[in-house]
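Of the protein chains in this complex, all but one are displayed in their positions.
First chain written, first letter: the chains are A and B, and each begins at residue 1.
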Amino acid sequence: MSPAIEVLLSLLVVAGAAFTFIGSLGLARLPDFYTRLHGPTKATTVGVGCLLVASSVAFSASGDGLSLKEVLISMFLFITAPISAHLLAKAALHQCLPSVAPGPDPRPGDGPA
Amino acid sequence: MNAWLPHPVVTPVLAILWLLLNDSAAPGQIILGLVLGWVIPRLTVAFWPEPVRILAPGRLLRLAGVFLCDVVAANLAVARLILAGPARLRPAFVIVPLDLSHDIAISLLANAICLVPGTVSAQLSADHRQLLVHALDCDDPLQLIATIKLRYEAPLQAIFEGEGAC
Partner (left out) sequence: MLNMALTIALSLVTGACALSFFRLLRGPSAPDRILALDTLYINAIALLVLVGILQASPHYFEIAVLIALMGFVGTVSLAKFLLRGDIIE
């Protein structure tokens, strides 16, 4: 493995892990449910995306051809993260969880999921 | 768009997904992927009430590029906010009025909003005309609405409904 690729890999791995950590930090320290929702949906998804790109580069560099399976799982995470965030936000509104922000008013009615 | 091949776009996409999953491009796998890409849309045609038409593929690619850049920028912003701590947050609920009428365009917009500028889409009103959005750090709701409309809604409208539609 050439030094340039190793530096790139190290940067990707550390950046991805740092984003993942920041996402969970947001989950642990932010004040209400709606703000907590932001950490995992954005930072963690992109963090894992970085790690998957790193894995793709690592396996492609170590021989036997291009490794593209990682693209699949990153795509899957990028498609599903907003859906689970949206559903959880809906569930929280449904349960009338308290929020730091002034509540949504007038509230749109329950639509289909 | 006929009953024989209900979703021409879905077939190659499914075939490519199958090849990625198997991590091979052997001729047998390509044939199996194409067969799956043909059979699955036919079996699930009942779940796709209206056909998807992409009117402007070029703009779709450009939107994807803009979107990827925004994802990186938005993540740096959210990471900074989380590290700065809860005291600096100005969370707000914002209601975004929608001009889109195509269901798939609306769900793509909601997904984009969830991933991009420090916002999560929370609820779609029953008449599909308003989207309730929660923003992590927002001091000017009108500007947020304008940004969402200009950057994402206008291109989506052009892609799925044609320029002057609606």
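One rule holds for everything that comes next: contacts are C-beta pairs under 8 Å (C-beta built on N, C-alpha and C of every residue); 3 or more make two chains touch, one makes a residue touch a chain.
Computed from a predicted structure; not experimentally measured.
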Neighbouring displayed chains - absent chain, whole complex: A
Would you write out the residues of chain A that touch the absent chain, in ascending order? 1, 6-7, 9-11, 13-14, 16-18, 20-21, 23-25, 27-28, 33, 36-37, 39-40, 44-45, 47-48, 51-52, 54-55, 58-59, 62, 67, 69-70, 72-73, 76-77, 80-81, 83-84, 87-88, 90-92, 94-95, 97, 113
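Basically, only the chains that are shown with their structure count from here on.
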Centre-to-centre distance between chain B and chain A (centres being mean Cα positions), rounded to whole Å: 16
In the complex formed with chain A, which residues of chain B make contact? 17, 20-21, 23, 71-72, 74-75, 78-79, 82-83, 85-86, 89, 91-93, 95, 110-115, 118, 120-126, 128, 130, 132, 134, 136
Complex contacts: residues of chain A adjacent to chain B: 19, 22-23, 25-26, 29-32, 34-35, 37-39, 41-43, 45-46, 67-69, 71-72, 78-79, 81-83, 85-86, 89-90, 92-93, 99-104, 107-112
